[in-house]
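Omission of a single protein chain aside, the complex is shown with its protein chains in their original locations.
For reference, chains read A, B and C in written order, and residue numbers begin at 1 within each chain.
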Amino acid sequence: MVSATESVGPFTLLRLERGELEPGVPGQFFMLEAPGRVLPRPMSLCQAPHGELAFLIDPIGPGTRALCALRIGEAIHVLGPLGNGFDLDLSRPLLVAGGIGIAPMPYLAAALGDPPAILGFRTEHHAEAAGLLPGAEIVVEPRLVTELLQDDPGDVLACGPEPMLEAVRRRVPRAQLAWEARMACGYGACYGCVVEIDGRYRRLCVDGPVVRDAA
Amino acid sequence: MVSATESVGPFTLLRLERGELEPGVPGQFFMLEAPGRVLPRPMSLCQAPHGELAFLIDPIGPGTRALCALRIGEAIHVLGPLGNGFDLDLSRPLLVAGGIGIAPMPYLAAALGDPPAILGFRTEHHAEAAGLLPGAEIVVEPRLVTELLQDDPGDVLACGPEPMLEAVRRRVPRAQLAWEARMACGYGACYGCVVEIDGRYRRLCVDGPVVRDAA
Amino acid sequence: MQLDAFVTKTVTPQAREGNPPPRVVETESGMLNSIGLQNPGIDAFARESLPRISELGVPIWVSVGGFSAHDYADVCERLDGEASVEVIELNLSCPNVEGAPETAAELVAAARAATTKPLYAKLSPATWDVAESARAVAAAGADGLSLVNTIRGLALDATARRPQLARGAGGYSGPALRPIALACVHACARAVALPIVGMGGVTSGDDVLDFLAAGASAVALGTILFADPFAASRIRAELGDAVLPALALSEHEIHGLVGHSASRRVVSAE
Partner (left out) sequence: MQLDAFVTKTVTPQAREGNPPPRVVETESGMLNSIGLQNPGIDAFARESLPRISELGVPIWVSVGGFSAHDYADVCERLDGEASVEVIELNLSCPNVEGAPETAAELVAAARAATTKPLYAKLSPATWDVAESARAVAAAGADGLSLVNTIRGLALDATARRPQLARGAGGYSGPALRPIALACVHACARAVALPIVGMGGVTSGDDVLDFLAAGASAVALGTILFADPFAASRIRAELGDAVLPALALSEHEIHGLVGHSASRRVVSAE
């Protein structure tokens, strides 16, 4: 059941009543029924206020637009938490996010005691979402998040578009990266979400989104 | 463009801006786009107020429900007037309608100078629609409209469910009857709306809804 | 006028009454029809319908059907002398009647021997390997392909749980058919060098671009003309403005837009 929706720059923060669902580990995700669509959509948990689960959604297509159009009191199927979250046993965490990759960061930051963060955005309008992560450093294109990475940046946890994740990985091979893939089930049943890891197709919904033991 | 909607008993009176469409002859119909549906729905013109076309709609399925849910300012495709209306060159007209068969009667009555009318309804709630035809005689089931038909009822013009039309025809063979059929195009193109008339399949959308020269 | 061609309803040698009603029913994102090739027969068609349709001033494609190779040859021969007929489309795939005992290729070959007009073979998506059918009709002399006809579907009444169409199953068309049609166009475009008229659930300029990208050189409209009889003009406008420049399609391809319908009313309504 939708308890509130808020605009955050071009994004929508969708707050759902939590019911019996656990919020899970930061970096895990939920499958949200998108009204009128055949498939649900994977969404990272953004915030876990008391009794609620909050998702930050970028309306880029029919599914995300349907989710952003939900009104208070409407109900949708929600399944989760699903997949592998971030490993939180770290000494010097640094959060790095690009665009809607900011979505899992507020919940992650809360779990890690508000570590430093670097956020990159396409436009100033998108950068309004940085308000969800007070104290973060912000860059707007043409500048990129990797420009702010120090030589020894510590334990990087990153989420964002694939080119950004690849760039972060080149700079910080041990970084924990949260990947994306098209999904159907989200719970390991359909083999729709595979990505090639070490030469084999693995299901991102169960072996990710934060992939352990990747090359 | 929807200019107004009103509840009339269980029915909805949908008022559309007329644009360049003619209202046509009473008994003719229009094809109304039903939002979210693949096929449009045939609707008799109910009233033709200045600058508007008004349709009385019984929400019995997905298409009519979508039409009744339209809000002011929304726009739909409308095609018409289509088909054969009633022959109005009559000396002693009498209107007979059952249920939503009342839909074409207000516009027909206006054209004929408010002739006498007999209306039948399933329930008192449905009978509220009789307000659209002041002065009409009204029966509610289990009583039937045919019970009120005199021995020499004059020039009967009838619209309603098939069993009612059959009963009227048995009593008044020369009655003008407005039939219904499932339609796809409404303009003679698809051959989807045929009914058997004199042993041949004829398209109700062009040879009806008021069928001339029928047996 | 926004049509580059007008495709008629299928004509058979003799007049046909077609199937009993109800003949049409809507489904979630499509519709079923079981018209059953109601038509006046080739003689009445040539005498009465053709002159009327010719008045539109649009090239006429006549769809031809039958129940044997002889039937197809018969109607094609009759149309061969009609100057107003630009293309003959062979309906090899109506799901609403029992077909001919011959294979599609044999029907094309029989038609080929009976006319010098361009022959388009209209194929069914209800086949494991549509590219194989395409190769067969190409070898038999087809000049182009029309893809696709409807596929058999059934809808039941929610109270009686009986088939909604009198005949039981009917031909499924509309948006739900579009992915199936696109797959057929894609497969055939890779299998044969013939021009392809794509159809199945086209509702917008965006859909047209999908069909062209999949390998069609023209697109035909069916079901959308019921909800929007002016779809041809609208779609052309959508293509002209927004969508087209982004893809830099040639004028030639845009002109491939074919209005497909069952009677001249669609067009005269414009």
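Before moving on, here are some points about what is shown:
Everything below uses one rule, namely that a contact is a pair of C-beta atoms (placed from the backbone, for glycine too) under 8 Å apart; a residue touches a chain by one contact, two chains touch by 3 or more.
Fair warning: this is a prediction, and the values are worked out from it, not measured in the lab.
Put simply, the hidden chain is in touch with A, C once you look at the whole complex.
Within the whole complex, the absent chain has one touching residue among C:G36, C:P125 or C:G222, and that is C:P125. Summary of contacts with the chain left out: across C:A100, C:I151, C:A220 or C:I235, the touching residue is C:I151.
Considering the full assembly, A:V195 is the residue among A:L21, A:L90 or A:V195 that touches the omitted chain. Remark: the residues of chain C touching the chain excluded from display are 27-30, 32, 124-128, 151-156, 158-159, 161-163, 168-169, 172, 175-176, 178-180, 182-187, 206, 209-210, 213-214, 246-247. With the whole complex as reference, residues 31, 33, 37-40, 62-63, 77, 79, 181-196, 200-201 of chain A touch the missing chain.
Here is the rule we go by: only the chains that are shown with their structure count from here on.
The fewest steps needed to get from chain B to chain C, moving only between touching chains, is 1. Put simply, the chain farthest from chain A by mean CA position is B. Centrality by Cα centroid goes to chain C. Separating the centre of chain A from that of chain C, both taken as means of CA atoms, is a distance of 47 Å.
Not a single residue position of chain B touches two or more of the other chains.
Residue positions of chain C with contacts to 2 or more other chains are absent.
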